[in-house]
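Heads up, one of the protein chains got dropped from this complex, but the rest are sitting where they should.
Right after this comes subunit A.
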């Protein structure tokens, strides 16, 4: 078996993930390379979810009975774990949502309804980038359409990086918010946060970072990022679906208006008006995803016990190996940075003129799960003149053998359609 420096003990880790033992298509080993879409769930998280429903299930923040108190303690305990995981200065800065999309929509709606100095209106500008996931494009398009604000974006270089050469013209005194992805889900690019944040701060714009592909794969420190908002989701980091996070700076969360109204987000309600609970509850209307938050807390415990720096090193070693092996495949073109430098563990590629759907189907028959399509980042496909890509993405349980299987599988694809 191929040994690379920095690899985790995947033999031990894989034992924690029951699904990785599954055989598919008449006895083939599952080679799961679709981690950028969703990660698999370790036994430790599954057990916590089971235990929650078997022992503690209740609604939070409102009962006086023992189950309600336990459920509340578990839910709020998960908030503490998230806060520590991202080095948030305060636990009250962690808002639970249902996914990263909801987190980003929440920011857009806070700003759309805000008073000065945060208000986005016809005189102001919103800045995003061409490599955003649709979840960090469409909420801003909606906000721009509803307020008359101008939507601007950074383009991409031929090698899959942000083109920041015109940063001073893109981010201006009119810019109210700059929202961009930390690690691209389609290109794998790790973006230079510092340069963008510095310019945004110069002009007094807020910064929102989509960390959906970062939080699962590297140490995330919201204070070091110096952003104002950071969004990510639980199911890409060993947690369950239905739980996302928005971190926001405390004074902003105090100043900005709520978006969704309902139970739990209020202080007092009369038939004429209401006052609101302090953040984060102000932004958590209705019964939250309680079990899912508790599950995310367990996922954070799991990842933290291994160490995010070690997860990052593991994936970097795998990515280096994958880039090298994939470059041996004839007619394969990597869409995105061609080396493992400043690159995450998602690698998109095209294979001659074989459509990615056909590539994915023939790989699936061999038990290899990849994602095909435009990966909810269609502007990237348009930018590079391709209809779609095939994407392989790795995680802490991925191995060099998985990459070897992919390369062999691609050879089979070429023969099949050759």
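In the analysis below, a contact is a pair of C-beta atoms (placed from the backbone, for glycine too) under 8 Å apart; a residue touches a chain by one contact, two chains touch by 3 or more; residues count from 1.
Note that in this section contacts and distances are computed from a predicted model.
One chain of the complex is hidden; its UniProt record names it "Iron-sulfur cluster assembly scaffold protein NifU", one of "Iron-sulfur cluster assembly scaffold protein NifU", "(2Fe-2S)-binding protein", "HEAT repeat domain-containing protein" or "Peptide ABC transporter permease". Interface note for the absent chain: among A:60, A:277, A:381 or A:405, the touching residue is A:381. Here the missing chain is touched by one residue of A:190, A:372, A:392 or A:410, and it is A:372. Interface residues of subunit A with the unshown chain, by the touch rule above, are 25-26, 355-358, 361-362, 365, 372-374, 378, 381, 387-388, 416-417.
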